[in-house]
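Removed from the display is one protein chain of the complex; every other protein chain stays in position.
Each chain carries a letter (A and B) given by its place in the written order, and its residues are counted from 1.
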Amino acid sequence: MIEAVLAGAVRGGSSILFAALGETVSERAGVINLSTEGSMLTGALAAYVVAVETGNAWLGALAGAAAGATLAALHGAMVVWRGANQLATGIVVLFLALGVTALLGRDYVGVGVEGFDRWAVPGLSDIPFVGTILFNQDPLTYLALIAAPLVWLLLYRTRPGLFVRAAGERGEVLFAAGHSPRLVRFGAVTFGGLLAGIGGAQLSTALALNWSENMVAGRGFVAVALVIFAGWNPLGALVGALFFGGVESLQLQLQAQGVSVPADLLNALPYLATLTVLVVLSRKRLHAAPEGLARVFEISR
Amino acid sequence: MTPTERTAFTPMRVIRTLAALTAALTLAVAAAGCGDDETSGSTDTGAAASGEKTKVGFIYVGPKDDFGYNQAAFEGSEAAAAELGNIELLQAESVPEDAGVERVMERMISQGAKVLFPTSYGYLKYAEAVAAKHPDVVVVHQGGLESKPGAPNFGTYFGTVYEPVYLAGIAAGKATKTNKLGYIVAFPIPQTLANVNAFELGAKSVNPKATTTVVFTASWCDPGKQAQAATALISQKVDVLTQHQDCTKTIIETAERAGVSSVGYHYDASSLAPKGWLTGSEWNWGPMYTDIITTALEGKFEGSPYDGDYRVGLQTGDNPFVQSPFGPGVDDATKAEIETAKAKLADTGIFTGPLKDQSGKEVVPAGKTLTYDEVEQMNFLVEGVVGNIPK
Partner (left out) sequence: MTALRRLRPPDPAVLGRDLLRWGSAVVIGLAGFAFFVAAVGADPFEALSAMWRAAVVDPIGPGEVLVYAAPVILAALAVAIPARAGLWNLGGEGQITMGVVGATVASHMIPSSLDSWAALPLLAVGAAIAGAIWCGIAAVLRVSVNLNEAISSLLLSYVALRVLDYLVNGPWKDPGSLGIPQAEPLPASQQLPLLDWLPVFGGGRLHAGILVAVLALAVVLFASRRTVWGFRLRVVGGNPEAARRAGLPVKQLIITAMLAGGAIAGLAGFVQLTGVEGAAKGGIAGVYGFLGFLVSWLGRHDPVAILIGAVVVGGIAVGGDALQIDAGLPAASINILLALLLLAVLGRRGRARGAEG
């Protein structure tokens, strides 16, 4: 049972992981994007449509990334250049994504798709226990697991990463050095949407093999919450996404075993568990918050 | 409607819509920037002349192309309109099951609707309220039971969904090798519980060792969660999966890829699972809608069978909920058994005592058969079902 729960954690957590990584980059640059949910949604639809039309799931994932990035760019443009409120804009952009995807996706509900198959890593998947959990997943899930350390490297070991962190901490320093903090922020938000879009692609073309209206169902909001959980660290996001995926997987597994706890309460468990861990970790985490973001949260008008 | 028809020309349409939207968005944002006052054109166009057609309103809880419950009802409405010819349909989709639906019905009435079909279970009390305010409009609710019998312009109708589900249970009971069947359900309401029980009873009638494990997802359509629920059940050695969800594709696909059998619901999805598809149940609303509209427009609604709680099943006539085609995994012997069972059901019904619930307590005594109304207030799971409902 533990094996099944953990394998489910990885599979179910990977779309959230992509989104949380993207949101980490965005928030590191000082912009919170509540429309991460929207980027996942547009990514899920674009990936599905392109996978159906071309028969190639990889092209679909690319389209998902592009769609997620496009929506996030709208958020970025409003926030960075028009100075619109971050949280309110995020929710408005999400409403837009809900409307647009519902409209454009109508003809693709129930349509067959090739999608991503599970691909067992030769050799590694035969390792008992670990093999099933980590090495018998879909390609996008592997990509998510690899993306976490890559985003960490990007943020902490590269020049663009330095710019992103500088934009979030001390925009004026970046400005003094002759770079535009606004451009960096816009780029970070867009890149964040790109990752969230791939997360949506994993949801529609690898996990569910389906498109339906509003199918992201709150996973994007969870991803935003997990960024705090992770202390704005990509590796923490990995742990957080697996944790949320794990609790979700556990509650379904408990139901499948006939445990006598009301299903409605079990369905609330992933959110309660996330909140509890946040409480436990919170005191030390907030110090890790980027300065620019702290300003967003402190001053709300 | 086949998938190929559905996708014809859609890429072009998607591109066109996307282009339109981008343009609209650019206009909105850019105009917000340059900020000159604009005045929109006058908006006092009168109501469009509607011709001589009679208006009939349909209201759906989800998108009318969900490849499930709502699409089936939508297609039923179109079939009825095509059959009757002089009908104009007023459609409203994705209307939540709260008092807002009263507003939608009122709008349809003010637009001239003479017959209203609120097609979701949770619309019941609002439909009754609107019917009481508008005695000249016929309101027929899909799936509910009249709380106060007697309103001359109000009625409910439904099929006996659990009958084809019972028959599918027979196919599942025969197909399973592990004797474990899985049922993925949205919420524990009587309709879903009756289906789970019927499925288990059908399976048990041919395979006494068969059990049905039920998982609730707390959502009518969350494909990601459905996939996870299906995988959890499969990891518990379940080898036949079925469901009571609004969107159905994910569970069928997940089952097929895992190499286990599946039973459909709402829609014929056999093309999605060429290997594992056993059978399923689907709607054919057209004939019943046509008959209800005709009866209402001829002024014969009051006193007709629809003026009350109209249920139709094998015992009484043509069920609008019909069995989907069989898949390759169902052999001729099983098909014959299902035919026999169908004949027997027409005689005795499904929920016939003695029936015990999960705790072993007798809930239907020997010799008694639950009536349609009693089935639709079901609040127990029968012996052999693994799962938990709130008490």
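Note that in this section a contact is a pair of C-beta atoms (placed from the backbone, for glycine too) under 8 Å apart; a residue touches a chain by one contact, two chains touch by 3 or more.
Being a predicted model, the structure only gives us computed values, none of them experimental.
Residue B:P96 is the one among B:P96, B:P208, B:G259 or B:P328 that touches the chain missing from this view. Considering the full assembly, A:V93 is the residue among A:A29, A:A73, A:V93 or A:V109 that touches the omitted chain. Within the set B:I189, B:V322 or B:A346, the residue that contacts the chain not displayed is B:I189. Mapped onto chain A, contacts with the missing chain fall at residues 78, 80-85, 87-89, 91-93, 95-96, 98-100, 102-103, 106, 171-172, 181-182, 218, 221-222, 224-225, 228, 262, 264-265, 267-268, 271-272, 274-275, 278-279, 282-283, 286, 297-301.
Residues of chain B that touch the chain left out of the display are 16-17, 19-21, 23-25, 27-29, 31-33, 35, 37-41, 43-45, 47-48, 57, 63, 90-100, 102-104, 106-108, 110-111, 121-122, 124-125, 144-145, 147, 187-191, 218, 376-379, 389-391.
By our rule, only the chains that are shown with their structure count from here on.
Chain centres here are Cα averages; for chain A and chain B they lie 33 Å apart. The touching residues of chain A, when paired with chain B in their complex, are 1, 4, 8, 11-12, 15, 49, 52-53, 74, 77-78, 82, 96, 100, 102-104, 106-112, 117-118, 203-204, 207-210, 212-217, 219, 248-249, 252-253, 255-264, 267. On the side of chain B, the complex with chain A involves touching residues 3, 6-7, 10-11, 13-14, 17-18, 21, 25, 29, 32-33, 62-63, 65-68, 71, 94, 182, 188, 213-219, 221-229, 231-233, 235-236, 238, 247, 249-250, 253-254, 257, 267, 269, 271-272, 386-390.
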